[in-house]
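Yeah, one chain of the complex is gone here, protein chain that is, but the others are all in their spots.
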Amino acid sequence: MTTVAVKPATMAQALTRALRDAMAADPTVHVLGEDVGTLGGVFRVTDGLAAEFGEDRCTDTPLAEAGILGTAVGMAMYGLRPVVEMQFDAFAYPAFEQLISHVARMRNRTRGSMPLPITVRVPYGGGIGGVEHHSDSSEAYYMATPGLHVVTPATVADAYGLLRAAIASDDPVVVLEPKRLYWSKDTWNPEDPPGVEPIGRAVVRRTGRSATLITYGPSVPVCLEAAEAAQAEGWDLEVVDLRSLVPFDDETVCASVRRTGRAVVVHESGSFAGPGGEIAARVTERCFHHLEAPVLRVAGFDIPYPPPMLERHHLPGVDRVLDAVARLQWEAGN
Amino acid sequence: MTTVAVKPATMAQALTRALRDAMAADPTVHVLGEDVGTLGGVFRVTDGLAAEFGEDRCTDTPLAEAGILGTAVGMAMYGLRPVVEMQFDAFAYPAFEQLISHVARMRNRTRGSMPLPITVRVPYGGGIGGVEHHSDSSEAYYMATPGLHVVTPATVADAYGLLRAAIASDDPVVVLEPKRLYWSKDTWNPEDPPGVEPIGRAVVRRTGRSATLITYGPSVPVCLEAAEAAQAEGWDLEVVDLRSLVPFDDETVCASVRRTGRAVVVHESGSFAGPGGEIAARVTERCFHHLEAPVLRVAGFDIPYPPPMLERHHLPGVDRVLDAVARLQWEAGN
Amino acid sequence: MTVMEQRGAYRPTPPPAWQPRTDPVPLLPDADPYRVLGTEAAARTAPELLLRLYAQLVRGRRYNVQATALTKQGRLAVYPSSTGQEACEVAAALVLEERDWLFPSYRDTLAAVARGVDPVEALTLLRGDWHTGYDPHEHRVAPLCTPLATQLPHAVGLAHAARLKGDDVVALAMVGDGGTSEGDFHEALNFAAVWQAPVVFLVQNNGFAISVPLAKQTAAPSLAHKAVGYGMPGRLVDGNDAAAVHEVLGEAVRTARAGGGPTLVEAVTYRIDAHTNADDATRYRGDAEVETWREHDPILLLERELTARGLLDEETRQSARDAAETMAADLRARMNQDAALDPMDLFDHVYAEPTPQLREQRALLRAELEAEEEGAR
Partner (left out) sequence: MTVMEQRGAYRPTPPPAWQPRTDPVPLLPDADPYRVLGTEAAARTAPELLLRLYAQLVRGRRYNVQATALTKQGRLAVYPSSTGQEACEVAAALVLEERDWLFPSYRDTLAAVARGVDPVEALTLLRGDWHTGYDPHEHRVAPLCTPLATQLPHAVGLAHAARLKGDDVVALAMVGDGGTSEGDFHEALNFAAVWQAPVVFLVQNNGFAISVPLAKQTAAPSLAHKAVGYGMPGRLVDGNDAAAVHEVLGEAVRTARAGGGPTLVEAVTYRIDAHTNADDATRYRGDAEVETWREHDPILLLERELTARGLLDEETRQSARDAAETMAADLRARMNQDAALDPMDLFDHVYAEPTPQLREQRALLRAELEAEEEGAR
């Protein structure tokens, strides 16, 4: 046994590594999008891929998102595994018809004879000082579209594992990459990157007995910080990182809530008709008699994403999470 | 006082009348869309408008939904009130970028100096034997987009009243027209059509004491029928027709649920991340201690809309509603 | 050399070397649609091809008539007829090699059938028992596409993928005149030209998009003129002249296969029937217009040519008619049987593996159906 160097990597680097490993392992994996080739993407996630695998494997496309996703459909029909980059969340909207009407439905339409193994990478969420249209949380749209898998990593290791799993999946997967975690770091062993994570499994990031924080993506670090702070107030919070929004891991989530009896859903996306509504509703359906209080939601406001100078007021932070925890009707028991 | 003829009209006719009255009352109201002029629309909702008001007021556009909505934005910028028809639900998807990134945001973007009084009419839902792409329930997408109002009539009178209100609104309103109710009839007085309905108000269609069915659009008749059938089983069901999905009438809905202590949300849209999740979650947040059972959902399956011959299995019908009512934990009290 | 490097496109190199790399003139279509039948060009067309086209046109017309009849009997949910457009439908199918791919729109079931798809399977979408009735890989025919123009980028992507894999496969994509107004049309043609993908775009300009006439759809000299804006050749052809459509498409397919990139073909034709059986065409057009076009019927044009060249005896006519009737009888018989339905199909193909959520919903429906059966017993 040799000792191996364990060095820190950012989430962006982990994503790059996942793409590179997938491309090396499978010649049918093709990356396409705006600026993904020569530039390596505006977040540098595709850095070096065109140089290593050639422009035919990592291709700068014309500037047209429906065209990118639409041609990816055709490529997948012919046996390739396209990985599409949408440059920013709001710039995926022009591709919605292709996504909803074709990508999500082709397998079903053809009774399984024409699956579309397409990965759609979407940098999402705010907190990076982006101007209008650069900070949307669009997960509600994807979640409401049957036929898509939707995953979102919160750690460097999951970024690698989930992206590999997405590319390996025979079904379309939307990978929501939390922009403000692109530069978050963790140590890992580049000789032996973490494994492929199964899609559809949540993970308990912190165990606790008082209440469960159900969260994902950019709000995971916020919840972990809130859980630390809550300790001072006497609350021992469990934090569940969903990782996969579709399929939803009812098992892990409900096991936690049944244990703690209280839950808060935390996300950056708007509240109304956002992911939290679904999560609160299904947890309540399944754990009603275990609940000491209604499942509460801490979310972005129901407004267009704010300009950079005002975004801090919008983003759910530690205080807002703690305020919600405080409203979990502690007088009622436990 | 003279006696006036009260004669039956279909929902489609009520919508036509609403458009006609709005166009007659306000020369800035313009209708545009595919086949809305000469043909009068594939559902004949714009029948006669081009003949009466001219092609410049009711215009057959080129076949391009983003173009239709995008030019409507420009028309609204110049002081017109465009009423856009999307031919079918799934054919509104190409216009999503314009809808999400502009229509919903222009007022906010300009701190109120450039409101967009645009009405987007979308025939939605199934039950009419339509082939693929002609039966989607897309309300979740609209509800998750701040800046839009979203209304949907279930009666002939509301079709008139809500469409008039939408056109009169200084904000963009998505009017979801339940396709399978287009030919539903009610008596009304053509000399004195019903009033303009305020946006944002639900209405109790049937009072009852056992449980509340919260529903809207195409599922309202289903719920009313279920409520009749439930009487035989000893349940006295209240039926709330939301009419407006955004803004949401918490007051009316919660007053009902607090009274009955039990609720089922019924809609045709898919369940996962659909409207029912939001509704169940917010009702539970607000009425937790009044609830004898979790709020249940009866919804379409989380699948692409089925082909005509299989749609009856998908659409929530009376039996499924009654099954859900039966699961409202009646043993627990009341 | 990568595919990217093989492309030819202009760059705005610094002044004064501004000249476009591509000469636009060869990209422009002729002013008049290209015709073969009844012209000197007809001599170039092999009699075998003309006779093959003839048999297919006769069969295609019979298919349209039969499918329309099936809507009246409630056996089809809806049928968008291609009566009058058979020359385009048939030529599009015949011009392709086995390894090529066809991308039809909802109106192009006939093209799928002419390429070998079982008519019953081609009509599944319109019968309403499922969204697609055939395995697209079997005859290399993509599912019929309903959202307008969205099939065009698919064709480009498939053709590009084939080229990357080293296969000399061509994709032929069909779209209507109305469909050319959609953004996806633009994006697909642009990608195809930039990638020099082996695609042929066939626009069937049948004069209408439901009720909307071409004059409200475009102000262009012709739809084929759009090609130059992508740097690909545009060709205008008489869409009722089967030999002309076959020749123009054949050339485009050969160019694409040889690495010469995409072509846009506009075939000028006419939709004789209403948009679908559910449409009332009298609301937007007069009978006189339809009648003029009937005189330019694709079968008539071909029969005239064959007769003039002494190629059409009664036996040939009869054998074409017989084959068409056999097809129609078989179609009628099979469509009059109820479709085999399995409601569990609703859940089983949404994903490779149903999600836990879908398994729950599947179980719910299964239980309901069992209870129903129970009750029925």
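First chain written, first letter: the chains are A, B and C, and each begins at residue 1.
As a convention for this text, contacts are C-beta pairs under 8 Å (C-beta built on N, C-alpha and C of every residue); 3 or more make two chains touch, one makes a residue touch a chain.
Worth saying up front: this structure is predicted, and the values here are computed from it rather than measured.
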| item | value |
| --- | --- |
| Visible contact partners (per top-of-document touch definition) of the missing chain | A, B, C |
| Absent-chain contact - pick from A:A66, A:M86 or A:A230 | A:A66 |
| Contact residue for the chain not shown (choose from C:T109, C:N205 or C:T255) | C:N205 |
| Options B:A66, B:A140, B:V156 or B:V298, residue touching the unrepresented chain | B:A66 |
| Chain A residues that touch the omitted chain in the full complex | 34-35, 37-40, 42, 60-64, 66-67, 90-91, 93-94, 129-134, 271-272, 301-304, 306-310, 313-314, 319-320 |
| Interface with the undisplayed chain - residues on chain C | 4, 7-12, 14-15, 18-24, 27-28, 31-33, 181-187, 190, 193-194, 196, 205, 207, 213-222, 225-232, 238, 240, 261, 268, 270, 289, 292-293, 295-296 |
| Absent chain, residues of chain B that touch it | 30, 54-56, 59-62, 64, 66-67, 69-80, 82, 94, 97-98, 101-102, 105-115, 146-147, 149, 169-171, 200, 246-248, 250-251 |
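By our rule, only the chains that are shown with their structure count from here on.
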| item | value |
| --- | --- |
| Chain separated most widely from chain B, comparing mean CA positions | C |
| Between chain C and chain A, distance of the C-alpha-averaged centres to the nearest whole Å | 39 |
| Chain centre separation (chain A, chain B; CA means) in Å | 31 |
| Mean-CA-position distance for chain C and chain B (Å) | 36 |
| Per-residue overlap in chain B, given as positions that touch at least 2 other chains | 66, 90, 93-94, 132-133, 272, 302-304 |
| Residues of chain C touching at least two other chains | 130-131, 147, 183-184, 345, 350, 355, 357 |
